[in-house]
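Note that one protein chain of the assembly has been removed; the remaining protein chains are unaltered in position.
Let's look at subunit A:
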Amino acid sequence: MIRMVDVSKVYDNKVTALENVNVEIAQGDFVYVVGPSGAGKSTFIKLLYRELRATSGLIMIDDFDLTQLKDREVPFLRRKIGVVFQDFKLLSRLTVAENIAYAMEVIETDPEEIKQRVTQVLAEVGLTGKAARFPNELSGGEQQRVAIARAITNNPHILIADEPTGNLDPNTSEEIMALLEKINAKGTTVIMATHNDQLVNSHVHRLLEINNGDIVRDEKEGTYANEG
């Protein structure tokens, strides 16, 4: 469960990125965050995994009060949240399996458990057989699958995807979208920031549109076509 109450974010340079945002996202929701560049989407997303701290207001994620959260407590919040980016952010010196295992290693998971879980997650994202490959030996879509596998390997409650199809062709984007929906169907909340109107219109979910730092539209089954 995510709850934002009167959340504002003003940067040091006095630019107001978000102003009095109020929103609730239930566990298991699939939510698109759309809007033009510079509207405040990235700020909204970064506030959720406490990359940024809100200037005012209240942000609750499960039992974490993000506005009060101390820096040393942030890692424990992030273990409940998986994050995927447009540029994948994989470690090129590690194999696919090692990239996925990495997320479990840094939170000191038992090595035996890591081995089992990596095999399981590779199957989930459809990359069985590519465990020993290096990222530069994979296509963009496969790399994004590895990034998603890494994000879900610790069984997060929430998966945040910031433009996950931004670097991918339409067919691959469809595959990634299907994968995200599959993850969502298992109960993980998915929050996806995107500019991809085709995907938003073909895979209809709740839609939050942000413009000028405010949520201007919040529709249970929103599409780009509804705009205006």
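Going forward, a contact is a pair of C-beta atoms (placed from the backbone, for glycine too) under 8 Å apart; a residue touches a chain by one contact, two chains touch by 3 or more; residues count from 1.
Here is the rule we use: contacts and distances are computed from a predicted model.
Peer 1: According to its UniProt record, what is the protein name of the omitted chain, chosen from "Cytochrome-dependent sulfide dehydrogenase (Flavoprotein)", "Cytidylate kinase-like family protein", "Transcriptional regulator" or "Cell division protein FtsX"?
Peer 2: "Cell division protein FtsX"
Peer 1: Could you tell me which of A:48, A:103, A:200 or A:215 touches the chain that is not displayed?
Peer 2: A:103
Peer 1: Out of A:83, A:96 or A:148, which residue would touch the omitted chain in the full complex?
Peer 2: If we include the chain that is not displayed, A:83 is the one touching it.
Peer 1: Where does subunit A touch the missing chain, residue by residue?
Peer 2: Per the touch rule, subunit A residues meeting the hidden chain are 49, 71-72, 74-79, 83, 89, 91, 102-103, 105-108, 111, 150, 154.
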